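Removed: one protein chain of the complex. Kept in place: all other protein chains.
Note that the chains are named A and B in the order they appear, and that numbering of residues resets to 1 at the start of each chain.
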Amino acid sequence: MSERIEIGIDQKVEGRDVIITRVDAAIDWMRKNSIWPMPMGLACCGIELMAAGASRFDIARFGAEVMRFSPRQSDLMIVAGTCVYKMAGVVKRVWDQMAEPKWCMAMGACASTGGMYRSYAVVQGVDQFMPVDVYISGCPPRPEAVLEGLMAIQRQIQQEPALKNMKREQRAASYAQPRGPIIIRGDYAPKVTAQ
Amino acid sequence: MTLQEVTEQLHARFTDAVSAPVEFRGELTVTVHREKIVEVCSFLKTECTFAMLVDLSGVDNYGDDPRYEVVYELCSLTNRSHLRLKVRVPEDDLIVDSVTGVWRTADWHEREAFDMFGIRFRNHPNLKRILMWEGYPYHPLRKDFPLAGLPAELPATAVDAGQVATAPMLGGPFVTAPGARTAANREPRQTDTAGERQDKKGAS
Partner (left out) sequence: MGTIHEMELIDSAARAQKALEGDLGGERMILNMGPSHPSTHGVFRLVLELDGEEIVNCWPEVGYLHRGDEKIAENMTWTQFIPYTDRLDYLAPLANNVAYAYAVEKLCGINVPPRCQYIRVVCAELARISSHLLGIGAMSMDIGALTVFLYTFKEREKIYDLAELICGARFTTSYTRIGGLANDMPADFVPMCRKFLTELPVTIDEVDKLLTRNKIFVERNRDVAVLSKADAIDFGATGPILRGSGVEWDIRKARPYGGYENFQFDIPTGTIGDCMDRYLIRMEEMRQSIRIIQQALDTMPGGEWNAPEAKIVLPEKKAVLTKMEELIHHFINVTEGINAPAGEVYFSAENPKGELGFYIVSRGGGTPHRLKIRAPSFVNLQLVPLLSKGHMISDMVAILGSLDFVMGECDR
């Protein structure tokens, strides 16, 4: 592990002023490198999420290949796709069933703001009813953008005061509010030189 | 038998209930009287080899009378031909006989027509909403229902999910009105309709 664990104030990361202890840093390091996503693959973005999990883009590099469909066992809910009002209650219920610590990523335009579906049946953004940490734009976002979003969540996790959050009241308060918004541009693609 | 023969046979058997066929782009459309639709469909299935009902849709002709139409697309696998039937349904008596007895595939199609337009189907085995949730108070594809939707209660199973709000149209245009010549009429600047949305994203 050639990772340098940040201790102390690091304002470069997401503009936060947080002092964390060595124990916090260790706990955060463990958490961020083994995020188990709960893929709430609702529509087309679900397919790009599967592509991010497949061998070419390989989300396993980040420790996140264990796509647990059980909310009890997962940490990160990736809402991938259009959330319609009929489905909203289901998504919220699954979010509530997830055990803390938990984070949420709104993948794609539809999950972030309703996308191109300004209609009677679509919730205009999943953050209407649940806290979102990272928004990824794109329709669908490239898998590279999903990985960038995952890394943004990792950077967030690294700065959390984990021990303090383990106290029940503070934890509930901390996770009920989004710590974002952090917005990832979904057309992120690596510059490829001609072969 | 060719499509021409089919329509002739139809006309011979159901003279008053069936109109003359209209042709457009190589397809034939026949308008059928509402009371006779099940008989016509059975006849077409058994005698004229139209074994498959490909599609059943509702159409809202707002401003016309009768306002609604139910359109049946039939396909004959043996003759490789296609026929369209139409039934006009008035707004004040919005009910048609169900053809689930003839083709079982009509089941979900008719549920969708009921859900989207409010057209009821007599003798349907399970006429419930299919795409929207039970208890949704409107029929969305009617022309007088706005694209942004109207406020409603969420389904009973929702947990803390709040209210169904109208989609924000402020800052539009997100809709294009058909056929208008000037840009102002075609893509009107929209304001939000009833149901003010709180901007939950807040100041970051």
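We take it that a residue touches a chain if its C-beta (ideal position, glycine included) is under 8 Å from a C-beta of that chain, and two chains touch if they have at least 3 such contacts.
Fair warning: this is a prediction, and the values are worked out from it, not measured in the lab.
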| item | value |
| --- | --- |
| Of B:Ala17, B:Leu94, B:Leu131 or B:Leu150, the residue in touch with the unshown chain | B:Leu131 |
| Hidden-chain contact residue, picked from the options A:Met87, A:Met107 or A:Ile153 | A:Met87 |
| For chain B, residues in touch with the removed chain | 24-25, 27, 29, 51-55, 57, 59-61, 71, 73, 77, 80, 82, 84, 103-105, 107-109, 112, 116, 129-133, 140-141, 145, 147, 174-179, 181, 183, 186 |
| Where the unshown chain meets chain A, residue by residue | 40-44, 46-48, 50-51, 54-56, 69, 81-82, 84, 86-87, 90-91, 94, 116-122, 139-140, 142 |
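The rule is short, and it goes like this: only the chains that are shown with their structure count from here on.
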| item | value |
| --- | --- |
| Computed distance of Cα centres, chain B from chain A, in Å | 40 |
| Of chain A, residues touching chain B in the complex | 85-86, 88-90, 92-93, 96, 114, 118-122, 124, 127-129, 180-181 |
| Touching residues on chain B, where the partner in the complex is chain A | 131-133, 138, 140, 145-150, 154-155, 157-162, 164-169, 174, 197, 200-201, 204 |
